[in-house]
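Here the structure comes first, spelled out in structure tokens, and everything after it is commentary.
All protein chains but one are shown in place.
After this line comes chain A, so read on.
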């Protein structure tokens, strides 16, 4: 289990901000084995800073990161897989050599690194490009190589910063399949993304950060029920002023009146609606992650 508690980080100020900028203002969360954790937040909210601290690329001013109950050390990080926000590969090195090299750096022996590379390239559909220089590949394929670099040593934890950005739907599916497979094998996966539907579909739990703070965290279902549903009623050609005194907001499109309300007496609203006209729709809509996100960072 990975546990972050009360991480704080302030970046040194420049001429325009003499006091510096607070990047993290007490971030805490935990990721269980086999859990996929989605990290969402506006640009500059602190996702990348948090991930960089986990990977030891950046040092927190205070707070701690624990791995399996002990303070995280350099040796542990060698067994993590990391995909930084801005992709980095040696452009002139061949695909297979590159993946193999990172495997060796993460502690694999020569033959183990070669085998892991061959398997992974096969899995990611890169076998035919194994001898090509990275700069000759399309961006999507470079991204796959980047993923292979993060996965080659069979990491115990995956930290991926925006792994889906810039990928076509097919590449997204391939990446999702690989991540789910690792997750099922008990590896905790943390990834950040702006594609909220994807996060909603994939993740067991979600953390929403805003201005360096974790404003909402938990399972997607838990966040939904905490948020509560929205009652939505559509009435055709109702009597004027039918909704006077009812909570919520009414929008009119042609002869269709739509009322949306939260935390309202649904039975009372239904009775009034039936009396006013023909009810075409009546139901409680669960908020999407996008709704929850907008609500949380507002």
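One rule holds in what follows: a residue touches a chain if its C-beta (ideal position, glycine included) is under 8 Å from a C-beta of that chain, and two chains touch if they have at least 3 such contacts; residues count from 1.
The criterion applied here is as follows: contacts and distances are computed from a predicted model.
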Check your understanding: Unshown chain, UniProt name, "ATP synthase subunit a", "ABC-2 type transport system permease protein", "Acyl carrier protein" or "Alkaline shock response membrane anchor protein AmaP"?
Key -> "ABC-2 type transport system permease protein"
Practice item. Quick one: say which of A:77, A:130, A:224 or A:272 touches the chain that got left out. Key: A:77
Study note, to complete from the structure: Full-complex touch with the removed chain, picking from A:4, A:27, A:40 or A:55, is A:55
Revision key, fill the gap. Touch with the missing chain holds, among A:88, A:186, A:222 or A:283, for A:88
Review point. From the list A:106, A:144 or A:257, which touches the chain that is not on show?
Key: A:106
Review point. Hey, which chain A residues sit against the chain that's not shown?
Key: 12, 52, 55-58, 74, 77-78, 80, 82, 84-93, 101-102, 104-106, 149-150
